[in-house]
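What follows is a single structure, and I will ask about it in a moment.
Every protein chain of the complex appears in place save one, which is left out.
A and B are the chain letters, set down in written order, and residue numbers restart from 1 in every chain.
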Amino acid sequence: MTTKNKLEKKSILEVRGLKTYFYTTDGTVKAVDGVDLDVFPKKTLGIVGESGCGKSITTKSILRLIDYPGRTIEGEVNLKGDTLKDSVDLLKLKQNGTELRQIRGGRISMIFQEPMTSFSPIHTIGNQIIEAIRLHSKLGKSEALEFAEDWLIRVGMSNPSQRLKQYAFELSGGQRQRAMIAMALCTNPDILIADEPTTALDVTTQAQVLDLLKEMQEKNGMSIIMITHDLGVIAELADDVSVMYLGKVVESGTIRQVFKNPKHPYTQALLSSIPSLATGHRERLPILTGTIPHPQARPAGCPFNPRCKDFIEGTCEVSFPNQEIIEEGHLVNCHLYNK
Amino acid sequence: MNYLSKIKNKFFSDKIPEEIIVQEDESIQIATQRQLIWRRFKRHRLGFASSIVVILFYVVVLFADFLATSVPVHYGAARGFMPPQPIKFFQEGDFLSVCHVIGERNLESFRMEHTADCNNREPLQLFGKGYEYKLWGLFKTDRHLFAMKNPDANVDEWIHLMGTDKQGRDVFSRVMHGTRVSLTIGIIGVGLSIVFGIFIGSISGYYGGLIDSLLQRFIEIIRSVPTIPLYMGFSAAFPADWTINQVYFMITVIISLFAWTDLARVIRGRFLSLRDEDFVVAARLNGASTMRIVFVHMLPSFYSHIIAQASLALPLMIVTETSLSYLGLGLRPPAISYGVLLKDAQNVQAVAHSPWLFLPAIFVIVVILALNFMGDGIRDAADPYQEV
Partner (left out) sequence: MSATKTQNENIVEVKNLKKYFPLTQGIFQKVVGHIKAVDDVSFVIPRGKTVGLVGESGCGKTTISKCILRAIDPTSGEINLNTEQGSKNIADMREKELRPLRKEMQLIFQDPFSSLNPRMNLFDIVSEPLLLNGVKSRVERQDRVEELLSKVGLRPEYMVRFPHAFSGGQRQRIGIARALALNPSLIVCDEPVSGLDVSVQAQVINLLMDLQDELGLSYLFVSHDLSIVRQISDSIQVMYLGRLVENGTPEEIFSSPKHPYTEALISAVPQADPDMPKNHQTLIGEIPNPSNPPNGCYFHPRCAYATDECKKTNPALTVDKSGRSFSCHNAKDIKLTGLI
C-alpha cells in the first residue's frame, strides 16, 4: 500500500490489503477484497455498509475467526504495541495458538448483535465473566468475582451480585448487551470490536448502550471498531469512518469529512436516501436505484458501477479505481477523482 | 446539508426505477422449489450416490424372482454348507460359467469338505429359463437373469453363487427374496406411519391448545412403552394357523404403530412454526379456507421434510424387523427376511465354518447406510431458504 498520509497519527491497528474469500461449490465469493483500515488509539472507527459488503467478515478476519469454506488469503493485520517489538501481524500467528488466543479477548475484544447467542445458556453470567477474567490475568477466584461485580457496576447494571448468578435468558436485551460489554472490557483490551451491537435493541435502549460505550471509552481509553448499517449510530459514535461496498472500502476519512463532504457516489446516495431533519413531510427522498448484486455475480471493475449515477463508460466497468486523496485523511476510490 | 440539495436533482426521478436482476441464470429464477431441491440434492455427492444404491435395492424388491436362480425353499441335505462357486468368464466359448463344487466327507472330522473343480464347469445363460413364477403376481414367466444353458439340468444342484445353507438352500436366491420382504415391510411401515403421523401431527399442530397437549401426552405414553416385551406379547398372540402373509402384514402394522410418533412430532413442530409464518397469515386474511391453508400453503412447505424424515425412518423399520425376526419374534421360517436369514448365522460354528452365511448382514448394513445418507442428503437439500 503506497498511500501513507496518516503518518502524523499513529494507528494502533493497521489492516492492509486484507482479502478473505469463500470457496463454495458455486464459485468463489470475494467477501473481503483488499481492505485497508486504520484504527487510532482511543478513537472509534466506524465501518458502515449494507448487507453483503463484508463488514462483519472483515472484523472476523482480523481476529482470525473465519471458518471453512472461507480463507483469508492475503494481507496484513498489524497490531501495534508500545515498541516495534510488541507489534504483531495477526495473520502470521498460528491458528488457535496461545499467542492468538491471548490477543483474542485480551488485547482485542468483541461484542455481537445478539448477546443471547454469545453467552452460553448453561453457565451463569458471573461464571462466564470470571472465566474471561481468569483467562487473561492471574487473579484468584474470589478476586475475579469481586472484579466481575465491579465491572457490572461500571456498565450500570442494577443489583450486580444478583445478576452474576443469573443466566443470559433471564436478562432483558439491554441488560444482556451491558453484560456482554462488561465481559468484553474486563480484560482491559486495547480494541473493542462492536458488530451491530444495537441493531436488535429499541431506540431508547440503543441510546443507553451507545452512551455506555462512549463513557467506557473515555474511562478506559480503548479504541472501538463499530460495525453498523445505521448511519445515525456511526455519526453519533465514530471519529473515523470507512464506507464499504461489496468487499471494498470505497471511501474513508474522519466522520466530518465523509458525512459532510461525501465524495463517492455510493456514500452520497446512502446519506441522501435516509430521512433526516431536513426531510420535509411526504418529501420523496432521492433513491439509489437497483439492488445489491448477488455475491457470486459481482460486477467487474468498480463494484458500484451498475447503480452509479456518475458512471463513466469504458472506465468504471473496466478497472477498480485507485485510491485518491481528497484532503489529508480523506480517501476515496472513484474514477471521478482520478487526476 | 447543502450537499443534499446539490445532488438531489441528480438522483431524483419520479419514475419507479426498473429493477435490475443481477442473477442472470433464468433457469434458477423460474425453478420451482422441487427443482431447486433436486439441484441441491444432485450436488450432495454422498446422498446422491446412496440414492442410486437404494434404487438398486428396490429394483431387487421388484424383480426378486427374476434375479433368484432357484426356488428359495428348495432344500437338499446332500448339498448343505456349500461355499460360493467361482465364476468364470469367456471359457471355451461360454460367456459365463460356474465351476462344479464337489463335496467329500473327511473321514477324520466327519465334516463335508468342498473343493471347486474349475475343469468341470456348468455354462450359464443370461435371461434363460428357470423355475416358473408370477412376476408381481400377474405375469407367468420362467425367465431369470441367470439360468442353466442345459435345459435338463437341475438348477438347485448346480448354481450357488453365494453358497448354500445347512439345508442346502441357495443363499443368493434367499437373499433376493429376503430383500423383497424386509424392504417392503420397511416401506409399507413408513407409509402407514406417515399417514398416522400427518393425521395426528397436523391436528395437534394446527389446533394447538388443549388438543395439542392431550395428543402430545398420548404420544409420550406410547413412546414410554418398552417395545421388546410388547412385541413378544403380540408375537405370542398371533394365532398359530396364520399364513405367512397374515403374520407379515401384522408385523408391519405393529412396527408402524410405534414408529409414527417421531413423524407426528416433526409434523406438529412444522405446523406450529408455519401457522404464524407471514404467508400463511396473508392467505388467512384474504379469506382462504382451512383446507386451502393446510393443503396449498402448509403441507407443500414441508413435504420435502416429510420425505427426508421418512427415508430416515425406513432404515429403523428395517432394523426393527430384522432384529425381531432374528430374535424369533417376527417372521418365522418358511418366510424369508433379513432377520430370518441372519438367524441361520447365529451360532459361532456356522460363522467359522461357513462365513458366507453372514453375507445377508452385509446387505443389511449397505442398505441401512445408503438410506441414512440419502435421508441426510434430502434433508440438507430441502432447506427452502438456503442459497441456491
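The rule is simple: a contact is a pair of C-beta atoms (placed from the backbone, for glycine too) under 8 Å apart; a residue touches a chain by one contact, two chains touch by 3 or more.
Keep in mind the model is a prediction, meaning the values are calculated, not measured.
J.: Which shown chains does the chain we cannot see touch?
T.: Among the chains that are shown, those touched by the missing chain are A, B.
J.: Sort through A:233, A:302 or A:332 and give me the one touching the missing partner chain.
T.: Of all options in A:233, A:302 or A:332, contact with the hidden chain holds for A:233.
J.: I'm checking contacts with the chain that's been left out. Which of A:255, A:308 or A:334 qualifies?
T.: The missing chain is touched by A:255.
J.: Looking at B:119, B:224, B:245 or B:286, which makes contact with the chain not pictured?
T.: Considering the complete complex, B:286 is the one touching the chain left out.
J.: To test your reading of the contact rule: which positions on subunit A touch the chain that is missing from view?
T.: 50-51, 158, 172-175, 202-208, 210-211, 229-236, 255-256, 259-260, 269-271, 273-277, 279, 281-289, 291-292
J.: On subunit B, what residues meet the omitted chain?
T.: 1, 16-19, 21, 23, 28-33, 36, 209-210, 213-214, 217, 277-279, 281-288, 292, 297, 300-301, 384-385, 388
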